[in-house]
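In this view, the complex is presented without one of its protein chains, the others remaining in place.
Letters A and B mark the chains in the order given here, with residues in each chain numbered from 1 onward.
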Amino acid sequence: MSNHKYHSGKHHSGKRHSVLPGFNLALGFTLLYLSLIVLIPLSAAFIHTAQLTWPEFWNTVTAPRVVASYRLTFGASLAAATVNAWFGLLVAWVLVRYPFPGKRLVDALIDLPFALPTSVAGITLTAIYAGNGWLGQYLEPLGIRVAFTPAGVFVALTFIGLPFVVRTVQPVLEDIEKELEEAAAMLGATRWQTFRYIIFPAVLPALTTGFALAFARAIGEYGSVIFIAGNIPMVSEITPLLIITKLEQYDYAGATAIAVVMLVISFILLLIINLLQWQVRRRSTKA
Amino acid sequence: MTIEIRNLSRQFGAFTALNNINLKVRPGELLALLGPSGSGKTTLLRVIAGLETADSGQVLFNQEDSTDKHIRDRHVGFVFQHYALFRNMTIFDNVAFGLRVRPGKQRPGNREIHQRVTELLQLVQLDWLADRYPHQLSGGQRQRIALARALAVEPGVLLLDEPFGALDAKVRKELRAWLRKLHDDMHMTSIFVTHDQEEALEVADRIVVMNRGCIEQIGTPDEVYEKPANPFVYEFLGHVNLFHGRVHQGHAWIGDLEVDAPEYPEAEDLNAIAYVRPHDIEVNRTLNGEPALAARIVHILAIGPIVRLELAGQDNQSADNIYAEISKARFRELRLAKGDQVFIKPRRLDLFPGDRHLALS
Partner (left out) sequence: MTAIPLSQTSPAPHKVVTQESPQVRRILILLALSFLSLFLLLPLVAVFFEALRKGWEVYFVAITEPDALAAIRLTLIAAAIAIPLNLLFGIAAAWTIAKFEFRGKSILTSLIDLPFSVSPVVAGLIYVLIFGLQGWAGPWLREHDLSVIFAVPGIVLATIFVTVPFIARELIPLMQAQGSEEEEAAIILGASGWQTLWYVTLPNIKWGLLYGTILCNARAMGEFGAVSVVSGHIRGLTNTLSLHVEILYNEYNFVAAFAVASLLALLALVTLALKTLVEAKVAQQASRGNHS
């Protein structure tokens, strides 16, 4: 009763007329900082592209080498995010449900890809998967070449996207009420049926969010990929690298045009992710 | 300090939190704002404090318009429902905060602060907790510290938002009596918000009953309980039985029961509702020659000196079951048992013409 009152009270006491000072100062500083650091520079990309005519722009962003790079970037990102979705769910499940020695250490290590600089990840993965590398020397005789092929791109993107799904699914799994599963078991469901019909639907929004986050991150990734990719035009050249290549040739217009395509895609993904997270929040407050 | 509220209104979107409120708070009194959730009582308290601004209307402290005065200059003491103790400070520092943040010249010296805080902690009987942190205290202790902190700045008025709302029943009772006593000692104008009618009746000098942003009645506990101004107040304060009947030319009928209704001499066969408190219902084994309503005992609760009877009316004059309270002695005298038939008669009732739903809105 008192809890309910507290919330309804909160709801009605809208903070628009808050007695706390500093709204104008804080909002002003926030907007100024965001504008100077983020918004104005980002708008530069769009304004710069406007110098191109529409056919010029179109020809630049649909040149065969650019299209090949999209295909690689999106394909590898999609594959990496998919692998991360399934294994991320598994890892989150194991971390939340099962006790095992060294669990806290493993839990802490999950965030390594966030903390490790991408260039370090890049050269290390190359050292592992190169023909004479730690794993490469065993894979090569089997006819599996990872480094300097699209497979290398996939490996690097899997590494950097690994924490996203784990970290979005983990809290949702922790919050699932034991009673739900007990109820399912008492109604005669097998463990697999309980997972399939009770647990999986509950974590699905979080899983999708994690997938989208990993995918979005992978598309823009640069540092960890360029060392292991081999960067062969039309084969293993990712889109961000193409931007740098054009920049080094002083083709600013070309670089910016491709950057604008990537920005638009990022914004769309951001929008989707926001919608997904909104859905996750709505579900959790309903429960 | 006197507080006067004139024509105060406040809207949150489509929701009317306060609708043209007028109220005078007398100096030194302990006033309760009583009402259900969403009745606007907390909003009114926050507007008085200056935590919320009104859309229109005025708040006057000692006849001086304070509507646009900054909260710092209003000299109000405010006790939050969830106490809002500073979790990173000790109890001592919490109480001392209001003194320490004063601008240079008005700030008391360290010795003075120490003395003042110690006095206040003694007043709330918690001086032994000075070095603890809020999370180490029980709910009741936090409540008293919140009060000491509010008093430290020597406010002209003390405002308490659901002061006992977050406490369990036993602590709540103890603190109620304690707060009443503290108020009697200090005689500071105080307003507290509550949704608990028992709390308001027990502690307050006067009660303001609120509903849907409006004031339904202002009066002493005795007045609002014994002479409710309207059906809402009747139903909100204490248990009440409801009978459907008719009024006609100064008389009312509930079933066969006829009672005088001198307030309605002009009424021509009007629908009416009668409200009767459980302790105003007389229970008899037989008719005694007087008109009464027949009822059957459905349930008996005989714990303590008062026995509560749940009765099913046999004349369909009451939609719900009827509750009656009689003394244990009377209960033994009548030798009542579940399933017995009895005859009931209101000793006192209040009539409100119209249908219940009309009367309530």
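We adopt the following convention: a residue touches a chain if its C-beta (ideal position, glycine included) is under 8 Å from a C-beta of that chain, and two chains touch if they have at least 3 such contacts.
All values reported here derive from a predicted model rather than from experimental measurement.
Participant: Taking the full complex into account, find the residue in A:Leu52, A:Val66, A:Ala85 or A:Ala216 that is in contact with the omitted chain.
Facilitator: A:Ala216
Participant: Among A:Leu125, A:Ala229 or A:Leu276, exactly one should touch the missing chain; which is it?
Facilitator: Checking each option in A:Leu125, A:Ala229 or A:Leu276, the one touching the absent chain turns out to be A:Leu125.
Participant: Write the list of chain B residues that the hidden chain touches.
Facilitator: Within chain B, the residues touching the omitted chain are 49-51, 71-72, 76-78, 80, 82-89, 97-98, 101-102, 134-135, 142, 149-150, 152-153.
Participant: So which bits of chain A touch the chain we can't see?
Facilitator: That gives, for chain A, the contact residues 10, 14-16, 18-23, 25-27, 29-31, 33-34, 37-42, 44-45, 48, 87, 90-91, 93-95, 97-101, 103-104, 106-121, 123-125, 127-128, 134-135, 158-159, 162, 178, 181-182, 185-186, 191, 194, 216, 219-223, 227, 240-241, 243-244, 247, 252, 255-256, 259, 262-263, 266-267, 269-270, 273-274.
In this section, only the chains that are shown with their structure count from here on.
Participant: Which integer distance in Å separates the CA centroid of chain A from that of chain B?
Facilitator: The answer is 55 Å.
Participant: Name, in rising order, each residue of chain B that touches chain A in their complex.
Facilitator: Going by the criterion above, the answer is residues 12, 15, 17, 37-38, 42-43, 46, 50-53, 71, 81-82, 162, 165-166, 195.
Participant: Given the complex with chain B, which residues does chain A contribute to the contact?
Facilitator: 2, 4-6, 8-9, 12-14, 17, 19
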